[in-house]
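A single protein chain has been removed from this complex, and every other one stays in its place.
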Amino acid sequence: MHLRKIVLLSSAGWIAGTSLAFSQGQTLTIATVNNADMIIMQRLAPKWEQATGNKLNWVVLEENVLRQRATTDIATKGGQFDIITIGSYEAPIWGKQNWLLPVDDLGADYDYADIIPSVRNGLSFNGKLYAVPFYAESSFTFYRKDLFDQAGIKMPDKPTYDQIAEYAAKLTDKSKEQYGFCQRGKPGWGENMAFIGPMVNAFGGRWFNEKWEPQLTTEPWKNAVNYYVKNMREYGPPGATANGHNENRALFATGHCAMWVDATSAAGYIYNPKESQVADKTAFTAAPMQVTSNGSGWFWAWSLGIPASTKKADAAKSFVKWATSKEYVTLVGNEAGWVAAPPGTRKSTYDNPEYQKAAPFAKVVYDSIVNADLTKPTKDPVPYIGIQYVAIPEFQGIGTAVGQQIAAALAGQSTVEQALETAQRSTERTMKQAGYPK
Amino acid sequence: MASTTTAAQVPGTSTTVGGRSQRNVKTLPLVAPSVVILFLWMIVPLAMTLWFSFQYYNLLDPSVGGFAGFENYTFLLTDPSLWTAMMNTIFLVFWVLVITVGLGTLLAVLFDQDFYGRSIARLLAIAPFFVMPTVSALVWKNMLMHPVNGLFAFFSRSLGLPAIDFFGSFPLTSVIIIVAWQWLPFALLILLTAIQSLDSEQKEAARMDGAGPFSMFFFIILPHLGRAISVVIMIETIFLLSVFAEIYVTTSGGPGLASTNLAFLIYLRALREYDVGGASAAGVIAVILANIVAIFLVRSIAKNIAD
Partner (left out) sequence: MHPKTRGKLVLTVVGWLAAGLIFFPIFWMVLTSFKTEVEAVATPPKLFFTPTLENYITVRERADYVHFALNSMIISVGATLLATLIAVPAAYAMAFFPGKRTKDLLLWMLSTKMMPAVGVLIPIYLLFRDTGAIDTRWGLIVVYTLMNLPIVVWMLYTFFKEVPKDILEAGRMDGAKPKQEVWMLLLPLSLPGIASTALLSIILCWNEAFWSLNLTTSEAAPLTTFIASFSAPEGLFWAKLSAASTIAIAPILVFGWMSQRQLVRGLTFGAVK
């Protein structure tokens, strides 16, 4: 209680400092996704409003709708938003177009050095930071400790995909609706491809070679996708082609899965008994590797960016500074519980003993994020940055089209080879249309 | 019967012929503005789309621009997914029409009968029409058809059968079921109305002549429904050609292209790739397709309606 008061006072103090810049309150329109961490931000934001005299006008939308809405607006310079929530995929692309204001100038007290370097790199273009991270995630392996113990298996710190397949075989019992290998199958660049991309990296593959030629029919892709299809069919849940992050989370939380490779940010919920029936039976380890560990865990950061078209840049900067500061992390820890503190952005969060106590998975998450190097995502060199995505505008379309083909192979409508062949051709078409190599 | 009413109208129509030319002059100022507005409002987006369809225009890459000639069209027309999407579109429209008109007719006959609590039962039956497509798709996907957590899976398991993987194994069929559920009430409402407008004297007379329920249905009710069925087909076709939310929420057009229709393909082009030129070209193609449908399908029906 005492600590909380001090935090509030001190945060009010530095906010008052920044707010001197404007004489009267302004209304900012902020667009954000409806994930739990942002809902907490919305709930705590009145504190910032009171301290600065500004008002926030919230537009909360589901991820895909938000992305489509924000992209349309920023690309046409519609000027509807003063702050938008974007991912690490958009930040460098939009920064390159000068659609976002650089946010390197939030002041020394913001402590840029505290932000995890891989996160900062992911949000930068040409060395300039274009969005500040609100929470960041990598991927890792969720597994059911109780089932592993029962079967007498010990999960290694760095499992390989071969080992995962072996365990999945042992832990699948379809009569009990228990599945060893629950992974994303719903087509989409941010759905099944978020899992398959890092898996292909681990198998030694890459999206493009240095000349921007698509590599989808190379051996690593074939091996990885064959592995994926085989194991999903044999040890995965039924209906896998419709399962995205949420569906798998529901399956895991209701005790139907033995292993699940997905976002580190889901760990807090799986540990929450109100949301999960396996809160006390779940453990975590790194995302599986195979021939390499480069790019085997993905990287994503939900971040706050300021469109260049805003007329209220100062107030907007004041808010994004507040919402991504150390003080904000502490505020969430005190108000909503430390397990809910926004993960993955600041080293100081992971140094905090209270967070370590509340989130036993903290170390694995931190390691995963630190190791997710967007600039060296694959075994062989590539001309792009990004692990589960390629940071070019065309990737949303390409990733989704390829995801469709792999889902078709998973559903048994085509063979893996046919699917990759079709995917390769459509990717070549798109890249040619977009004028690559550039 | 429908033919009686049309026949009765003919003399009426012919009497107005004399008055028409004389009248036309005076009504023109009254009518023209609205027709012009109407026309403009239809033509402006169409013209803009047509213009963009000949441009290089990617929203995410302002460095590319200029006149593209027919390149957007050739790119699209050589895309193998376009034909799949067209077939899926037609397949979806056709089956939803069959289901809604077929079941709708049966239900309309059922709800025309007198039974206890009929008006409340009827209210329940028309309710799906008022539900937003996104909501109904989410409900069907996650609460009913989900192969693990869904209710249908629970039922089939209780019967000792394996759960059906709706969206993996029968993606388009599943979408058709959802869409048909939404439009069934519409068909029911229109067809029920039509049945109720059937003269009870006529029905009584047929019954006197010894018509059983079946001959009653096939020789009295069904012919009377011709025009109502045309209305249902016409309006539903318009909306079914651009079904989008149901696919977006459930299968994202997959697996593969199994449930991608034209509207969804255009969505992929326009909002995943932000290729405005390509999306516009696809929009133009969709309009042409719609007009072909209008010529072949709607026109034969429209004779029924417009006369």
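When the chains are written out, they are named A and B in that same order, and each has its own residue count from 1.
Heads up, the rule we're going with is that a contact is a pair of C-beta atoms (placed from the backbone, for glycine too) under 8 Å apart; a residue touches a chain by one contact, two chains touch by 3 or more.
Just so it is clear, the structure is predicted and the values come from calculations on it, not from any experiment.
Among A:78, A:156 or A:412, the one in contact with the hidden chain is A:78.
Here one chain is not drawn; of B:48, B:161 or B:222, the residue touching it is B:48. When you scan B:64, B:87, B:211 or B:290 for touch with the missing chain, the hit is B:290.
Think of the hidden chain as still there; on chain B it touches residues 2, 5, 12-13, 15-16, 19-20, 23-24, 26-27, 30-31, 33-35, 37-38, 41-42, 45-46, 48-49, 52, 57, 59, 107, 110-111, 113-118, 121-136, 138-140, 142-144, 148-149, 151, 153-154, 158, 181, 184-185, 189-190, 192-194, 196-197, 227-228, 231, 234-235, 237-238, 241-242, 244-245, 262-263, 266-267, 270-271, 276, 279-280, 282-284, 286-287, 289-291, 293-294, 298-299, 302, 305-306. Listed here are the chain A residues that touch the chain not shown: 29, 31, 33-36, 39, 42, 57-65, 68-69, 72-73, 76-81, 177, 245-246, 249-250, 253-254, 256, 263, 265-266, 269, 274-277.
Following the convention adopted for this analysis, only the chains that are shown with their structure count from here on.
Averaging C-alpha coordinates per chain places the centre of chain A 39 Å away from that of chain B. Touching chain B in their complex are the following residues of chain A: 68, 71-72, 75-76, 93, 97, 177, 185-189, 191, 237-242, 247, 250-251, 254, 256, 393-394, 396-397, 400-401, 403-405, 407-408, 410-411, 413-414, 419, 426, 429-430, 433-435.
Residue ranges of chain B in contact with chain A, taken from their complex: 58-62, 64, 75, 79, 81, 141-142, 146-149, 153, 162-163, 165-169, 171, 250-258, 260, 268-269, 271-275.
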